[in-house]
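Following this message is one structure expressed as structure tokens.
In this view, the complex is presented without one of its protein chains, the others remaining in place.
Letters A, B and C name the chains as they come in the text, with residue numbers starting at 1 for each one.
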Amino acid sequence: MAGPGLHLAHRRRERPVSITYLEAIRAAQHKALTDDPSVFIYGQDISTFGGAFKATKNLSRDFPGRVIDSPISEDAMVGLAVGAAIEGMRPIVEMQFADFSSIALNQVINQAATMFWRTGTACPITLRLPSGGTPGSGPFHSQSMEAIYSHYPGIIVLTPATVGDAYSMLLEAIRLDDPVIFCEHKFLYYHLKEETLPTESLPIGKARIARPGKHATVVTYSAMVHEALRAASELSADGWEIEVVDLRSVKPIDTDTILGSVARTGRLLCVGEAFPWGGVTAEIISRVTSEGFHLLDAAPVRLNSKDTPIPYHPNLWSAHRPTARVIGEALRKMLKF
Amino acid sequence: MAGPGLHLAHRRRERPVSITYLEAIRAAQHKALTDDPSVFIYGQDISTFGGAFKATKNLSRDFPGRVIDSPISEDAMVGLAVGAAIEGMRPIVEMQFADFSSIALNQVINQAATMFWRTGTACPITLRLPSGGTPGSGPFHSQSMEAIYSHYPGIIVLTPATVGDAYSMLLEAIRLDDPVIFCEHKFLYYHLKEETLPTESLPIGKARIARPGKHATVVTYSAMVHEALRAASELSADGWEIEVVDLRSVKPIDTDTILGSVARTGRLLCVGEAFPWGGVTAEIISRVTSEGFHLLDAAPVRLNSKDTPIPYHPNLWSAHRPTARVIGEALRKMLKF
Amino acid sequence: MPPTAPAAPSTAFPLRERFLDAYRWMLLSRRLEEKITSLYHAGKIVGGVYLGKGQEAFSAALGMTLVQGTDVFAPLIRDMAGRLAFGEALLDPARTYLGSALGPMRGRDGNIHRGRPSQGMPAMISHLGAMVSVVCGMLMARRFQGRTGAVGATCVGDGATSTGAFHEAVNVAAVEKLPLVVAVANNQFAYSTPTASQYACEDLASRAEGYGIKGYSIDGTDLEACLRTFDEAIRSARDGGGPQLVVGKLLRLTGHGAHDDGSYVPDTLKHQPFGRDCLDLARLRIIDEAWASPLELEAWENEVIESVQTAVATAQKDPTPDPYGEKWQALASTWLIEGGSAQ
Partner (left out) sequence: MPPTAPAAPSTAFPLRERFLDAYRWMLLSRRLEEKITSLYHAGKIVGGVYLGKGQEAFSAALGMTLVQGTDVFAPLIRDMAGRLAFGEALLDPARTYLGSALGPMRGRDGNIHRGRPSQGMPAMISHLGAMVSVVCGMLMARRFQGRTGAVGATCVGDGATSTGAFHEAVNVAAVEKLPLVVAVANNQFAYSTPTASQYACEDLASRAEGYGIKGYSIDGTDLEACLRTFDEAIRSARDGGGPQLVVGKLLRLTGHGAHDDGSYVPDTLKHQPFGRDCLDLARLRIIDEAWASPLELEAWENEVIESVQTAVATAQKDPTPDPYGEKWQALASTWLIEGGSAQ
């Protein structure tokens, strides 16, 4: 297991073609399967079919016997991964949608997450959760479940917002000796493209300044980073310089980077796509106000989804989650004080 | 269904004997079964045996056929309750321990909680979750799961801290047309006693000033109310007047009462027994700082359990959760600024 | 819309009437789904489209044999035929697929997730297996309320039998001896996953014994077998015989969804007897038995196409959901809904 900082040691430059967020996830799995014989992947329709989103396309061809179709049994999928991890394997479990991981919750929070603390045996499993809303997906194919998993001890929860992070954080996740919930955002799967895969990256646990600024800080993660960036460039037309912090990892949270940003700007807006009660935005505001109370010049503000299930119809869906427009409005209002 | 304020309309005074928190829960179920033929109870070992904690003792005798033993099938228990609720019943489901509701999570958050919003059909189910830590109970018989359920839309989450609330809030919960998670604290089951059952009570959704004060506000709920009260009376020896707010309901949260208290005291400590990431304490601090930023004279502080599974050994357990001593220390430190 | 069969006058099984009735529901379902598919490919449908092609006999026979108003029917993703046969208005699917604000889900949920729970048809959640226990509860309620003689039926696929939810619920039904009919449409695949990766027994009906319930194993493409078996199973459940597990062997004659070409389905399966198209088989049988004339068959076809077009045309003129009018209220207890800054 690589320690902090070491995690990118052996990466070579990948071929420079345009690569999507989804392809980065596939590439990371390819590399993990290549580098480490203890890695295998378990999930529904992931073998010859290549997964509902094609995140494992061709992997079963390139790594025969190591990419295995599971029955529709999320509880057993995670239980099996835990058992394999006990014996030194590094399983990746693909949930077909994050939403179906509700079935596996018990194995995650009570079996995997308690293993190391209770028994001293490491439990290196990575659960890939295709997360977040897309138009028309409705209440059960759109959820963001990071708040649920982050609440429980013994789990690392990652929310990559970029192609590079999708790649490097997944690779690092697989190498970590702990259970990792890898929330990959479906809205970014095909939209987001970069020229190359990274050869270096921030380690897990560090947030990233996605855009520097000085008038206000937006702390966000996953797909909302891009809504925030859009809002920030819109506001820049009026001379506002908005700093956008991409959390990358929501457990642990890089409180220092956030406090550093708020120290510069004095204003904090937290944006998340998840439901409004609790969750990442509450945790961030709670930390900043507890640890950096004097840094704030104005009340912190938060934006989440509406407090209803995620609607199926695109009309409703776009009003349910925060967007660049809503973020921009919130920022303008906040900057008045 | 009773609207707000009406909920205690038909209560008569109960016989004035000493009654425990657990007995209050039993009495509420007795009354609900008496008053409303659509109420039934479903759970493991709850019929002739009267439940693992005896919360349903004699109820199957008094209400034959309406208190039913279930197989060890938490998912189906809740699914069945939802189906019965669709048809106009008002099921109560007893989980043997809150911790085992992890198995039922899907039926709670995706089936019950989405029913009304998706279909317009009400889903009046009450899930009783024997919650919280007691010495020697360990990682899987001690959990406080309110943060998990509160995060999802469409659910009401109650955390009674007193004998009276255990009674009146459970009665009101059963009458509500929505899914209610009723977190009853096992540590209070036998410890907590009152002379009589209440004939009146605050409605669900309203917090209670458990102890008035002026130097600092402690916002807390469930068993931690009593730790906070102990800390408050200890500090009163030094002239500190600590206000303790008992949330009673953690979703919804009575933000107005909290803001009112913080407006009086200028200082906020939030205390919860649950795990530290997210949860009630983060939500409270986030609300107070967003909506009442100018009310605070000092940084808000929060206390939760340690970020590990809940230890079995009492030595470790008492250090894992907040106690009157730790709350007192936190208050003294906060009052220095 | 096709008429319902007249009530059977004798105790003898009215095969011809039932068969013709079922055929017309199957036809309606097929044509409606064809229309939806072409709308999907034209970009007019929001969300996923999952089709019942190849499963209409099994589904229609079940839906038709249940009594709307008394019984419960919890359909799954390939039960257009069963839904219509049970009594779902044609406008319900049309409106839901077309994103109308006037459908039963009002744009909040879509397509296969539609239902009218208070009218005996729960609206499925996506999590497979999760509806079985809900039907158990609806039957428990009837028992509490003294509403006797009702049956509850639900459909699942081969894949859903692997879920813990399915197991827990079937077992609960067995323990409570509920009048539950579980119809397993074994269409040989769960998405791309063949049955060999889903279970290891010969026949899923062999699970019945382990629950202490009655099991049936039939050719799901054979409409007569479907009609007779569901008739027996539903009657048995209604008469206190407890849960019934009916497994129909058939083949999904379409991709998993309209987005999927199903190219992984091997030709060998398509040439198996259970790989035939139940609608074709039923039409041939009707012709063979001379239960209807070619003219009648053509008239039904036209009738069905017309009702599909009418429903779709109506739904297309409907308003779409209005996000500004939406109040975002997930609770019936409106006074307990929080507004505020968090959202």
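The rule we apply is simple: a contact is a pair of C-beta atoms (placed from the backbone, for glycine too) under 8 Å apart; a residue touches a chain by one contact, two chains touch by 3 or more.
All figures in this text were calculated on a predicted structure; none of them were measured in a lab.
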In the full assembly, spell out which visible chains the left-out chain is touching.
-> A, B, C
In the complete assembly, which of A:114, A:168 or A:315 touches the absent chain?
-> A:114
Looking at C:220, C:242, C:275 or C:321, which makes contact with the chain not pictured?
-> C:242
Touch criterion as defined above, residue of C:137, C:164 or C:220 at the omitted chain | C:164
By the document's definition of touch, the residue of A:40, A:53, A:189 or A:221 touching the omitted chain is A:40
Considering the whole complex, which of A:102, A:286 or A:304 touches the chain not shown?
-> A:286
Residue ranges of chain B at the interface with the undisplayed chain = 44-45, 48-49, 52, 69-73, 75, 97, 99-100, 102-103, 135-141, 276-277, 281-282, 301-309, 311-316, 318-320
For chain C, enumerate the residues touching the unshown chain of the complex.
-> 162-168, 171-172, 174-175, 177, 196-202, 204, 206-213, 242
Chain A, residues in touch with the chain not shown (by the definition above) | 1, 3-4, 37-38, 40, 66, 70-71, 73-89, 91, 106-107, 110-111, 113-124, 153-154, 156, 176-178, 204-205, 251-253, 255, 283, 286-287, 290-291
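The rule is short, and it goes like this: only the chains that are shown with their structure count from here on.
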Rounded Å distance, chain B centre to chain C centre (Cα mean) | 40
Approximate Å spacing (C-alpha centroids) for the pair chain A, chain C | 37
Length of the line joining the C-alpha centres of chain A and chain B, rounded to whole Å = 31
Multi-partner residues in chain A (2 or more other chains touched) are 99, 102-103, 139-140, 277, 281-282, 301-302, 306-309
When you check chain C against every other chain, which residues touch at least two of them?
-> 105, 108-109, 113, 125-127, 164-165, 329-330, 337-338, 341-342
